[in-house]
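A protein chain is absent from this complex, but the other protein chains hold their places.
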Amino acid sequence: MSAATLDVARIQADFPILKRQVHGKRLVYLDSASSSQKPIQVLDAMDRVYRESYANVHRGVYTIAEETTAAYEAARGKVAKLLGAASAKEIVFTKNITEAINLVAYSWARANLRAGDAIVVTEMEHHANVVPWHILAAERGVELRWIPLTPDYQLDTTKLDDLLDGAKLLAVTAASNVLGTINDLRQLADAAHAAGARVLVDGAQAVPHFPVDVQAWDADFVGFTAHKMLGPSGIGGLWARPELLEEMPPFLGGGEMIREVTKEGFLPNEVPWKFEAGTMPIAEAIGLGAAVDYLSALGLDAVRAHEKSLTKYALDRLTDRFGDRLRIDGPRDIEVRGGTISMVLEGIHAHDVAQVVDEEGVCVRASHHCAKPLMRVLEVPATVRASLYVYNDEADVDALVEALSKAEQFFAI
Amino acid sequence: MSAATLDVARIQADFPILKRQVHGKRLVYLDSASSSQKPIQVLDAMDRVYRESYANVHRGVYTIAEETTAAYEAARGKVAKLLGAASAKEIVFTKNITEAINLVAYSWARANLRAGDAIVVTEMEHHANVVPWHILAAERGVELRWIPLTPDYQLDTTKLDDLLDGAKLLAVTAASNVLGTINDLRQLADAAHAAGARVLVDGAQAVPHFPVDVQAWDADFVGFTAHKMLGPSGIGGLWARPELLEEMPPFLGGGEMIREVTKEGFLPNEVPWKFEAGTMPIAEAIGLGAAVDYLSALGLDAVRAHEKSLTKYALDRLTDRFGDRLRIDGPRDIEVRGGTISMVLEGIHAHDVAQVVDEEGVCVRASHHCAKPLMRVLEVPATVRASLYVYNDEADVDALVEALSKAEQFFAI
Amino acid sequence: MPGLEDLYREIILDHYRAPRNRGELPVPPAHRVEGFNPLCGDEVILYLELDDGVVTDVRTAGQGCSISQASTSMMSAAVKGRSVSEARRIIDAFLALMHTHETHLEGTPDSATGNGDGSAADDVRLGDLAALQGVVKFPVRIKCATLAWYTLLQGFDEAGA
Partner (left out) sequence: MPGLEDLYREIILDHYRAPRNRGELPVPPAHRVEGFNPLCGDEVILYLELDDGVVTDVRTAGQGCSISQASTSMMSAAVKGRSVSEARRIIDAFLALMHTHETHLEGTPDSATGNGDGSAADDVRLGDLAALQGVVKFPVRIKCATLAWYTLLQGFDEAGA
């Protein structure tokens, strides 16, 4: 638990894209909650695969195939360690966390849920943790129940036991991609387990930003996605308790996930390969491994410390400059939130704000952030979201504040 | 239809990995049917995304997000053109062709097939085009029927009409990844349509090697996978008739594939985005676009001409050297086959052959090639497969022949 | 900020600040139709009064950014009082203007409405609407600008007009 903080200038030097200019201005990238940028270490790891030792994995006897396979499986081990998994075999690679959650929905949930069963989700879930359950609910007659928010944008657990009564699954995000809220997963998992429900954690916004331990959470399933944690697009995955992975029927059928195929049927492969059908994102897995190395070298405690202090700085600066003209949809308490800041600038639509700040080189996202049920709770069609990461510093926050001021002036009536 | 052939030396210079040595020998890569190598143009295109203009697609108003989105969608247009599709909207990206076929199985087939229906496949299908149908068959009580092989390793269509009688789908590969056989798809599609069945074509081994026109095939679904066509791992896709894509229910649920989400349900997005849930393999799609550019610049006619003449050379050399001691499982007629050559060296297991030839720098695959039903038809557990592509030349074939000779000597009793 | 001036022409900001034809109409006799922009959650609701092939009245509701709001307002002004077939021609011309960019990307132009081709569309005088042309340089915003128009098309189709 080092209290070391980050050497941001050094980190910035690892990200080639940060040298770019937009509209003649320095690029100020504040959309890492949507997708992070990638350090040269990750780019080089992937480039090296293709230039030096690329072949399909698990399939060749020859040297470069062995090398690629070893690197691919080593990446699985790195992810396992990052998440506190007991074994690399508990990690299944998928193309993103959305596929990981769908894997649970198609495999585990369809094998275990029947008409009349309930799934509990929260009002702050991303569509990735809502739509798969809607599809299942419509198909099976399963009920979706929603944990509401407190006025301070946290989960309101006062009626949790009622909501969980008779539920088979609690599907909850570790951290909100809109509000910044970090949820108390252990408390939620304990309540869910007491009610006999399994717990699926959407780790998309957690794994990149603070130390995660799937065993301390006592979760049953945890999803993650590489492109938000300095890794490439095209890869993500699922951690699950080994006994669940064993029991779960296969999802996607094809090469690699089988042990035997005849004209009459097939036998699935061992876990985790049972769930990895077809040629996987090979270079991407290796790139993810390099991203895990990079994050581990920084130290997730230091990442969290950096984001906390930068978030505090941002919230203070924004409030000082805009006062009541800027609504911030998220907790004020730095202890229960990350560096994702959703804003509504009075009288100006999020799209228009984002357009004007782009002119200043500042990248923010104007959107419902794939959380439409939450937007309805917040009573806005969209918000402007700035999200902070390891390569951001106070100068970036200052640039945001100035750019937002320009937007205010531009649309002043 | 230019008869131009390829400048292989120039092509080789585009593939950095071909400069590599293995066990002190020049790398002779003859496993492109498993996965091809990538030219510098593809690597650069992907590297450039991350270094210059990376952001999530379809989600940002800001400049670099627009740039990335434009490049991602441009890749879709390139693939559409390569396949002879009428519009880019007919192309759905997936992580590989295995996912594409599973998409058809989970979405279209589950909406359209009932107990007692039949699906016709062939004895030469890859597991990717077998296991999804086994899963469906077991779930729904659907019957799988198998088109057998002729003694010359082609599809035996004498009983085709009987097999298709009452079938809802014909799932067939355009070219075998074991035998090299190229199937007459138009004839198959006509027969299937006459019987009221839809036609799904596994294009994994076709799109990289010869001109494909989904409309001339009169197919209903065609899958492809980038890593076999000079593109990166982590991306592939599906072409389908637009009216089928419209009708098909969504498969994976999550961000981007929706138009509206409420607590009660959701409305799917337009085609093709309806099927692209979550953050897609962005850099990978752009890399695929660059691979399509590269292949188009070579000309698929020239690629085919090159592979035909090189395959003829290889078959002749192998027969001259090994005679009856080497069985070649595939058609001898160059007109109906591609450059994938499966071999059984008398008395020596494929694994052992591959191991010895690797020592000579030659990469071949020893495996059931994810076609176990076919292996049973061929009555072997595995074959040695050498597969030729644009960067291979006669020297590579010569190296293979010499290496196989060494294997023969090594295991001589 | 010069780049932005192309997008936010004065006439657009004017329609945004003072949208024409806001409100509702009783349904029936009016037809009500809704459109969504899945990207940003913008929403357009149109009330159409159609009488003997003529758009006798239009009212608009919903919420969105300046571009979608202005485009909705300009659209309502452009088609009100026109025959449905004239309105369809304007839609076609406007969408053709907006899709210069997309068409370029896709390599395969397609007429959104199936009513008239590009060259016919050129004949239509877009007037004020031409101010929205600046949107084409900002591809993500094209969906904002076209939302109302696709919704109108859908309304015509649903009303069998």
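As written, the chain order gives the labels A, B and C, with residue 1 at the start of each chain.
Everything below uses one rule, namely that a residue touches a chain if its C-beta (ideal position, glycine included) is under 8 Å from a C-beta of that chain, and two chains touch if they have at least 3 such contacts.
Since the model is a prediction, treat every value here as computed from it, not as a measurement.
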Thinking of the complex as a whole, which visible chains are touched by the chain that is not shown?
-> A, B
Per the definition of touch given earlier, which of A:17, A:42 or A:61 contacts the omitted chain?
-> A:61
Residue of A:74, A:144 or A:300 in touch with the missing chain, whole complex considered | A:74
Contact with the hidden chain, among A:269, A:311, A:355 or A:392, goes to A:269
Taking the full complex into account, find the residue in B:112, B:309 or B:355 that is in contact with the omitted chain.
-> B:355
Which positions on chain A touch the chain that was left off?
-> 58-61, 65-66, 69-70, 73-74, 76-77, 80-81, 86-89, 258-260, 267, 269
It is residues of chain B that touch the chain not shown, namely 23, 349-352, 355-356, 359, 366-368, 372, 375, 381-382, 406, 410-411, 413
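The rule is simple: only the chains that are shown with their structure count from here on.
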Farthest-lying chain, centroid of Cα atoms versus that of chain C = B
Using CA atom averages as chain centres, what separation in Å is found between chain A and chain B?
-> 31
Averaging only over C-alpha atoms, locate the centres of chain B and chain C and give their separation in whole Å.
-> 43
Please report how many Å separate the Cα centroid of chain A from that of chain C, as a whole number.
-> 36
Residue list for chain C, restricted to those that touch at least two other chains = 39, 138, 141
For chain A, which residues are shared contacts with two or more other chains?
-> 23, 351, 355, 366-367, 372
